[in-house]
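The other protein chains are all here in position, but one chain of the complex has been omitted.
After this line comes subunit A, so read on.
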Amino acid sequence: MAPSLCAQCKTSRALILRPKDHTKLCRACFLTTFETEIHHTITSTALFTRGERIAIGASGGKDSTVLASVMKTLNERYDYGLDLILLSIDEGIKGYRDDSLETVKRNAEQYGMELCILGYDELYGWTMDQVVEQVGKRGNCTYCGVFRRQALDRGAARLGVKHVVTGHNADDVAETVLMNLLRGDLPRLSRTTSIVTSTPSLTADPAANTNIKRSKPLKYAYEKEIVLYAHHKNLDYFSTECIYSPEAFRGSARALIKNLERVRPSAILDVVRSGEDMAKLVPGSDEGCGGVCASSVPAGEEEEGGCGSAQGRSSGGEMATMEQALSSNDHAADNGLEIEITTSKIAKTAAPLPLTVGKSRKVPKAPHASRTQPKKQVMGQCKKCGYLSSQDICKACVLLEGLNKNRPKNHIEVGYEPDKEVSGVADAVKDIHVGAG
């Protein structure tokens, strides 16, 4: 097959076939085109303001590495006047982040950016390893997922940064659109298609976690092109199999997207655009009211899947395998949160109750959240931490409350207060009824 020439410069050999329009480009033209399109996304949405301090949510993975590299390039090329820093979250899982944090540290040097690594212990008072020790392996994914969703916002608040950018790409958005479509959840769909999923400032308190703006400059960038960009630009990134599995539903949506892309590459952007158009039809959508109306969902509440998802994704088959591996020791790997809390309480006093009957896979809900309808959420702030929440107390704070109540381990309180233990079990059982109903 004769090599084809680049459609743009018409001199170099074409190496890239663009999924969105089948243009054939050489390496240099591809890199420039990719960057220019991100620039257009940024300027057409007026994403940044001059002098703004921006935290780039960095995991060392391909998406955030490409985001950091492109942000640096554009900030210099077009003189955005942005102050860019890298913000990484360490869940505190021994060994898990070692390699990816090393990658982020190298990136910080390569890009000449300040790097801040915040641990779950600093943000929540608990590392994931400690959580696992407390609740067992089974429930930890719920904790990690809920904590992760707020971690960047909490971290940014710590640093006094008001705007966090994440590496979510077109494939991620398309996947989320499909998931919400399949769930019939248009309000949430409308929220997640927006490029800025900012948590609106309900208070004037600048320290509140709720005042952080979140955006995704790579929203229209194909994952395929992100990987090709990293490859052709020789970027240093880290890949891993997610050690905790996102929900199977997300994996299926993912596989569907990738299969569609094989047959019809434009499908990914088409789904993103359809999502945006549908969002406009949703009453009280972000498009109409700037994101402060009742249908809003807090930034991170939905767009990132289970544990490790946004930056750490694996395919359906892998997830199944991972799941099996993870649950080999314990048979009820995917129960909701309610049950997890219960088993952890009970584990100390009695044999585990057969609580798993009839529990179907669904998005885990905090006990307090399960009583309300998901469709008509009224956004307020968590009374404890100030994070935007549809409940009085946000999911993270509910989980933390449970953890802190049971913090014992060091205190050897088991057996000293049998009454308390018993009532704990009773409470937990009550919660199960609520949760399953």
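Basically, contacts are C-beta pairs under 8 Å (C-beta built on N, C-alpha and C of every residue); 3 or more make two chains touch, one makes a residue touch a chain; residues count from 1.
As a convention for this text, contacts and distances are computed from a predicted model.
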item: Choices "Ubiquitin-related modifier 1", "NADH-ubiquinone oxidoreductase 75 kDa subunit, mitochondrial", "small monomeric GTPase" or "Actin-like protein ARP6" - which one is the UniProt name of the chain not shown; value: "Ubiquitin-related modifier 1"
item: Touching residue (missing chain; options A:D153, A:E223 or A:E276); value: A:E223
item: Option from A:T43, A:N259 or A:N404 whose C-beta touches the chain left out; value: A:N259
item: Hidden partner chain, touching residue among A:S69, A:T103, A:Q134 or A:N211; value: A:T103
item: In subunit A, positions touching the absent partner; value: 1, 3-4, 13-17, 24, 27, 59-65, 100, 103, 171, 223-224, 226-228, 231-232, 237-242, 254-255, 258-259, 261-262, 308-315, 317-318, 321
